[in-house]
Structures are given as C-alpha cells and as structure tokens.
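A protein chain is absent from this complex, but the other protein chains hold their places.
Chains here go by letter, A and B, matching the order in which they are written, and residues are numbered from 1 within each.
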Amino acid sequence: MTYAERVDEFKARIDAGDKIQAGEWLPDEYRRSLLAFIEMHANSEVMGCLPEREWIPRAPTLRRKLSLTAKVQDEAGHAQILYRVAEDLGKSREQMFDDLVNGRTKFHNVFHYPTESWGDVAVIGWLIDGAALVTQKALLESSYEPYIRAMRRICPEESLHLRHGEDLTLELVSGTPEQREMFQDAVNRWWSPIMHFFGPPSKPDRDVLLYWGIKTRSNEDLRQEFFSTYVPKLWDLGISVPDDELRYDEERGEWIWGDPGWDEFWQVVRGNGPMTKTRLSWRKAMWDHHAWVRDIFAGVPHAAA
Amino acid sequence: MPDQDPRLALLLSVADDELILGHRHSEWTGWAPYLEEDLAFSSLGQDEIGHARLLYELAEPLAGKDPDTLALGRRPEEYRHAILCERPNRDWGYTIARQYLYDTADDVRLAALEDSSFAELAAAVKTIRLEERYHLDHARQWFSRLAAGPVQARQRFAEGLEAAMGEAMALFETLPGEKVLVDDGVLPASNEELLAEWLGRVGQQLEEATLDWVLTEHARAAGEMVPTSSGEIEEGPSLSVPGIERSDGKWVHVGEFAGAGGRRGKHTDDFTELWEEMTSLYRAVPGATW
Partner (left out) sequence: MHVWDVLSRRRDGDAWETVGSINAPDLDLAMLLARETHFRHGEGTTFALRRRGEDAVHECEDPGGIGGVIGKEYRRQDGYVGVGAKLKRVHAEMAARGVVIDRPRPPGHGPRQREAAGA
C-alpha cells in the first residue's frame, strides 16, 4: 500500500467513527497535529496552576484552603495525564517542558492574565473551568482513544472544580456588598479573555483538527453552548456580563454577542499577554534550578555504596 | 486567649505546627520539581492542614473559638508552632530535609500521644497516624535518593539538613505547663524524653547515610554563640546555646535550643510575613462567609 492509500484508509475509518488505538500507524500530519494539540493542552494545565496557586496561601477558610490546593493539584495532575499521552506520541516530557518555559510552545490565552481578588478565584473555578469543560466534553468524541481516556479522567475532576467554583460564587454574590462587587468586577475583567478562549469564529472546512476528528465541534458551537449554560445562571444571580449586545435570538436559535476585538487575543497567543513573560520566567527559574532533582532520575552517576 | 489550660497549649502547639508546615508544603503545589512528586507533596500538605483542622475542633471547647478563627483569627504571638515550620521553603533540598526531620519528630510525638489520658486526643492521633505512615514512606524514599544520589543532590540535602537541624530540635521545646500534662498522663512522655528518642533515630539514620557530620557541624556552628567573658548569658531562649553531643555512642541534646520560643508565641520575621499573607483576606472582610 502506498502512503496516500494508507492515509485514505485511515481517514475513512475516522469519518466512520472508528477510534484510533495507542500504537497504531498514524499519518504524519495526524500525528503532528495531534501531538501539538495535546502538548498545548498539557502546557495550559501546567500554566493554569500559576494564577490560582497564588491564592492558596490567602484562602479565607480552612475548607477553601484545602479545596483550592486540591484544585491546583488536579491541574498539575491533568498536565501529568496529558504529557503522558503526548510522550507516547513521541516527544519527551523533558523536551516539552523545556520548550514551554523557553517560550517555544503555546498555552491557552486565559492563563496569561493576572488575578486580582478572591472574585477571580471564583470566576476561574466556575466560568473558566466551565468553558474548559465544554471543550473537554467535546473531546470525549475525539478520534484518538488514549486522548479520550485522558478526558474520561479529566472531565469528572473538572466537574468537581465547577462545583467548588459555583460554591465560591454563591457565597460571594449572597455575601457583603464588598464580596458581591468583588465577583462582578472579576466577571467584568475576565469576560473577553473567556470569549477569546473559544477562539475566533473559525472556518470549519479549513480546520485541520476538525478534519482529522481530533476536535469534533467548531469554536462557535462550543461558545454557544457556554452561553446557554452560564449566562442564564449569571443573570439569575443578578450578575451582568460586559457585553450590551449579548442576548438569545429565538428566531435564529442562537446567542447574539458583541465582537470583543481580537487584537489582544493575537498578542497573547504570540506570548505578549500581561503575565506571559513573568510566569514563564518563574517556571523557567524553577525548572533550571531543579535540574539536579531531575538528574537523580536521569541516570546521572550515584555515589558508590 | 485562655492559655492557662495546658491541654490547650498542647493542642495548639501540635495543630499550629501542622497548619503552618502544611501552609508551606502547599506552596509547592503547581510548581514542584517533578510532576508526579508535585501531586504527592501536595497531598502531604493537605494532610497536615486536615490534621490541624481536626485538632482545632478538639481545641474549640477549650479556646471558645471555632477552627477557622483559631487558624486565621489569632494574633501572630498567639500561635504556638515551632519556628522550623514558619521558615520559607527555599529549595527542594531544604524542603525534603525539613519534611524528613519534622515527620520523624511527629511520629515520635504521635506515638506517645496515642496513649494520652486525654481520650479524644488519643483517638484523633490514632486516625492521624494512618495518614502519617505515607509521610514517613515519602521521607524515607527521598532521604535515600538524595543521600545516595549524585554529588549535587547529596550536597543540597546536606545543606538543607544543616539549615533545619537546630530548629527541628526545638519541636521538642518544653511546653508551658508541661509538668501538669506529664503528671496527668496527657503527655505520656516529656518533651525532653521525646527529643532523646528522636535524636537517637535521626542520628542513626544520618550515620547510616554518612551524613552525621551534619550534627557535629550544627553543634560546632552553635558553639560560636558563647556567653560573654564575664560569664553572663542573656535572658531569653533565642540567645541560648543549642547543642548536640555524642555521648555513650548516642547523640544527645545538651543545653538550650536554637530557634526556641515558638511554644511561647515568639516567632521570627518569616512568620510575620507568612501571617500577613495567610490572614489578609480573612481580616479584610470581617464576619464574611466564604
């Protein structure tokens, strides 16, 4: 069989809903796209730890201290799961980390922004994890079985984070005026990064990831689902969204939303977000400083007994 | 704070150790040197905070304050943890050295408290030890990998041990009102006795790893803090001469403690900074629920 014939056969399987197992032959483009996608996902979990871990020392009750620590622990755990899947596709975790901290690979836009208050912790836990869950549930239909298995671990943990986030939110919106304002202010600041998170309305027929079934739903589809899931809930709490146009149009059967502007999005994904360089430099410092710990496991000669 | 009840002093000293060290451990979550270890170490931190919460629940009737108020609502001088616990994490070598020294000490302390005449405490300690087993395993595994590891690993670990050793001994500083606790069987063994046991264990483990020079170095460095030529020694444990000696083939404690005072609420600038951060949000919106 020629390469082209093998690729056609592979594509036909995917189109028929077949799942690709670990260790199977993969077309080069499929492998490259899949690896880059999973690597970016893993990078995002690793960088996602940083905004929230700043609040662990400041958590205002023992219960929240524990649940926030566990949440950040889970993000690191998701990175572990995803890097393992990526490693099995042929790139070492060491190399992936090195590329990340040296700015050669990307991570999701939302993790390039600073946190300012406990309101941000609630928004991240509820709305951003909510956005992530929408995209991650769609990945349960991905064409690559090991990635599906990873999502089956990640999605229930993400659901738990959502409940934690929702719990935090409910306390804030029903608390003191200062607490309520804290939450509304956070929503105002995070709204357009969340819109950017779903990506610009893409052209589905030119999306390589959709072609190979790695992603199964378009950016706009996912954003619409996010609106339907979270905007009514926000409105029920009396919390507004900083988009005057946002409303559901029953005739068109979809949400109408205002263009948040995409210049900032492109700046951020190119590595010029407000916290990009700072956070990467922290990670790099930790990575470089602790090379000696990695050496313990890398077969560097040990002391003779 | 009604400190007069020695049982409260005991509960707070153990609970505060766990809270403050748990706080430090949890600061590694999300950026520890190795992903799988990040997860393991975060669980250690969560365990310690969970133990603190359990012990604060026991302290509540004695202190008249609920666990969150005890954890976050006291003034810095009201906390009773050992100074060792408030020190920043520095690097992985210090962090592991401290975890090893602390959890070994905790094991000695908890083993004794399991026989306490204070029944609720004995019961809580029994449960706590079920989690602490994992902490000891963690310490053992990292101890052996660092001690027998590549040159730099061993060096970093040794530096960590040196830095932590003196203040680790002060985990066993005599408690205020300790005599009553010992007489009543609340503390089945005095802190001095527990310290002797811990020093024996740690001394032996360090000797087996040929790291016992850490103990002699500590003693030598501490020896530089000698009394003035007039023979006067300043009042206050913080200026006392801490000492470890080898006697009859065993490591024993002589003299006072370095980093002492924690059990009496005397802490360092490191704790002022930690406390400011830890309690900032709690204090910013008084009476709020979160």
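In this section, contacts are C-beta pairs under 8 Å (C-beta built on N, C-alpha and C of every residue); 3 or more make two chains touch, one makes a residue touch a chain.
Since we're looking at a predicted model, the values are computed, not measured.
*Asks:* When the whole complex is taken into account, which chains on show are touched by the absent chain?
*Replies:* Missing chain, whole complex, touching shown chains: A, B.
*Asks:* Which of these touches the unseen chain: A:E5, A:D249 or A:D263?
*Replies:* Counting the whole complex, the residue in contact with the absent chain is A:D249.
*Asks:* Going by the contact rule already stated, which one of A:W25, A:W235 or A:W266 would touch the omitted chain in the full complex?
*Replies:* Per the contact definition at the top, the residue touching the missing chain is A:W235.
*Asks:* Just to verify: which one of A:R13, A:R31, A:R93 or A:K284 makes contact with the chain not shown?
*Replies:* A:R93
*Asks:* Tell me which of A:R104, A:R163 or A:K203 is the one touching the absent chain.
*Replies:* Hidden-chain contact among the options goes to A:R163.
*Asks:* Touching the absent chain in the whole complex: find that residue among B:E78, B:E131, B:E159 or B:E217.
*Replies:* B:E131
*Asks:* Which chain A residues would touch the chain omitted from the figure, given the whole complex?
*Replies:* Chain A touches the chain not shown through residues 63, 66-67, 70, 73, 77, 80-81, 84, 87, 93, 153, 157, 160, 163-164, 166-167, 170, 173-174, 228, 231-232, 234-240, 246-250, 255, 296-298.
*Asks:* Please identify, in ascending order, the residues of chain B that touch the omitted chain?
*Replies:* 35-37, 39-40, 42-43, 46-47, 50-51, 53-54, 127-128, 130-131, 133-134, 137-138, 141, 145
Simple rule for what comes next: only the chains that are shown with their structure count from here on.
*Asks:* Based only on mean CA positions, could you tell me how far chain A sits from chain B in angstrom?
*Replies:* 38
*Asks:* Where on chain A is chain B touching in the complex?
*Replies:* 49-50, 52-53, 56-62, 64-66, 69-70, 72-73, 75-77, 79-80, 83, 93, 118, 168, 171-172, 175-176, 178-179, 282-283, 286, 289-290, 292-297, 300-303, 305
*Asks:* Could you list, by residue number, the parts of chain B that touch chain A in their complex?
*Replies:* 23, 26-27, 29-31, 33-36, 38-39, 42-43, 45-46, 49-50, 52-53, 56, 67-68, 71-72, 91-92, 145-146, 148-154, 156, 274, 277-278, 280-282, 285, 287-290
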